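One protein chain omitted, others in place.
Right after this comes subunit A.
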């Protein structure tokens, strides 16, 4: 059975009619006890399992997923990867992620199709240009790459954008991060799953965690639809459902869940080879390898777990896209969907102890956790293996809401929270 991908293995399998490929991961029955149980088989849960095994030698680990791998937000996002944040704590976190993404396909022997086509955050007024210059400075100080582009340079990179004189939001320039871009979201989940499986981690799908086993105030395992599974410690990475798990585990979180919508158009000829985001219109888009335009925007206005999105935000996002690139007005939408994301008061993630001993959390990534999957997994693995923070994750401990050390990226990151 062929388990390693290379030009040679591809050729050999091609000659054999592709009959010898091994499944990407096993589907074992859960054992009674693990050192670590991770709840949630999205990108963060799977990456955590991989780095637990690879960096810390902890391999007696199970990842428990109620549906299928990457069936949550990891498989339904708009795949933008970038580290254009304002605060040094955020740049450290997200740039670690971009750097891990840069070497990921090689590291896990699986092509995640990270395409560093660059990301532009447009500025539509002189005042916005000043803020853009401030962000570019902050990013450079934090060690991330950033350039301030003028209108002419934006036009050169993306002539399809709206440079008409009567544009409602005239383009004055942009923050450009050349190392940013997009990746293939399913491949990130599948690649980490395959790599974790090869290091001995059990991935258990179609198994829902329905409760925690708490003895003397300490978590000793999880109750699941496939029975009780004991664990030395439990890591929870369930994105939009973090509060549902918190209720079962007896801890509270400062999170609201919202639907976040995305759209994809019919395939068209090459249109734009970068990611363009306009904070003013609250919309962004890029072109996928298949030719469709992948469109995203801000959160729905109303907290919800209804995974379908609602009309006001559809109007806002699509009107914004047509403002940005009027040539798209006649392009047809193929599909539209929503995922449930968990948003924290300062729009920054929560990594740390949950408040119930034995349970650790990795959540609150809101609208932007796909780009953070490698770093989230890397840092969460460190926390689970050592019971203590890595320097980069420490500022994101939930304790910041007690001490007031918020990392208020709502304004700095340029995301429409």
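Heads up, the rule we're going with is that a contact is a pair of C-beta atoms (placed from the backbone, for glycine too) under 8 Å apart; a residue touches a chain by one contact, two chains touch by 3 or more; residues count from 1.
The rule we apply is simple: contacts and distances are computed from a predicted model.
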Hey, which one's the missing chain according to UniProt: "Nitrate reductase gamma subunit", "Hydrogenase maturation factor", "Sugar ABC transporter permease" or "Sarcosine oxidase subunit delta"?
"Sarcosine oxidase subunit delta"
Of A:255, A:375 or A:392, the residue in touch with the unshown chain:
A:255
For the chain left off this view, which of A:172, A:194, A:241 or A:371 is in contact with it?
A:241
Which of A:111, A:288 or A:304 sits in contact with the chain that's absent?
A:304
Those residues of subunit A that touch the unshown chain are 241, 243-244, 247, 252-257, 301-306, 310-312, 342, 345, 401-403
